[in-house]
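Complex shown without one protein chain; remaining protein chains in place.
So, chain A:
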Amino acid sequence: MAADTPVEYIQHHLQNLTYGKLPAGYERVDPYTNDVTVMQEAGWTFARTSAEATDMGFMAFHVDTLGWSIFMGILFLTIFRLVARKATSGVPGGMQNVVEMTVEFVQTIVRDGFHGRNPVIAPLALTMFVWIFLMNSLKLIPVDFIPQIAHALGLGYFKIVPTTDPNGTFGISIGVFILIIFYSIKVKGLGGFGKELSFTPFNHWALIPFNLVLEIIGLLTKPLSLALRLFGNMYAGEVVFILIAILPFWVQWTLNVPWAIFHILVITLQAFIFTTLAVVYLSQAHEDH
């Protein structure tokens, strides 16, 4: 494991397990022996160094991000589906209580933030909230725990928190962005949406280009801010956890424990903020002026 110095250790912890395509003629450097091998033809493989992962470009997957996020999503849906199937209108049991509390919490968010009529928004918000919460909460697992297991299984890199990967957060925010565009066009019509972009904030034909630039930037800012806020918070927290992990083991708990307790708040808060803002953005998409 290439983690001899603190810097290497940190860099190693911030590298995803990448499976991607390397072009033909690519020179691969073995991280342990420094032997150079040349790819005979283009092919899909796991990146052995950060440089390889970068060189794979867009044609690559972060296996850890996808794996853990899908795992968390399935965990969420399994638990909620099991409760939903046995949901009773009588006295609810323990798990149903938890689920109903979450559902009511999300219903409150949607009631406060969303002013249109759309049956999809509330379950969408529930999915976002619980899924992001579960992905964030993976952060409370000590930073070396699962990567060490993965290393023992022969995987050089392993980053378990999908929301510390910009791909993870942008994936969700792009989904929200597509819905914003979709509902804007559906509610206002293509012309109405175009008009909204062209004539706000300055209602004058001469200022249409200016308005367009302003509004389109505003529109693009929505998914960007959603994704970057979540990613930034989670990434920064992760870096601090990694820094604490560099300290001697007998002193780690003095910093680790308070930071983890603080992160119980951050995890919930970030999931809440992401959900609330997405709901508000979707509400704006439904508003017809």
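Worth pointing out:
In the analysis below, a contact is a pair of C-beta atoms (placed from the backbone, for glycine too) under 8 Å apart; a residue touches a chain by one contact, two chains touch by 3 or more; residues count from 1.
Here is the rule we use: contacts and distances are computed from a predicted model.
The protein name that UniProt records for the chain not on display, among "MoxR family ATPase", "Iron complex transport system ATP-binding protein", "ATP synthase subunit b" or "NADH-quinone oxidoreductase subunit N", is "ATP synthase subunit b".
Checked against the hidden chain, the listed residues A:10, A:87 or A:255 yield one contact partner: A:87.
In the complete assembly, the contact with the undisplayed chain comes from A:57, out of A:57, A:189, A:218 or A:258. From the options A:116, A:142 or A:171, the residue with contact to the chain not on display is A:171.
By the touch criterion stated above, the residues of chain A touching the omitted chain are 14, 16, 18, 20, 53-54, 56-62, 65-66, 69-70, 73, 76-77, 80-81, 83-85, 87-90, 92, 96, 99-100, 103-104, 107, 119-120, 122-124, 126-127, 131, 162, 165-168, 170-172, 174-175, 178.
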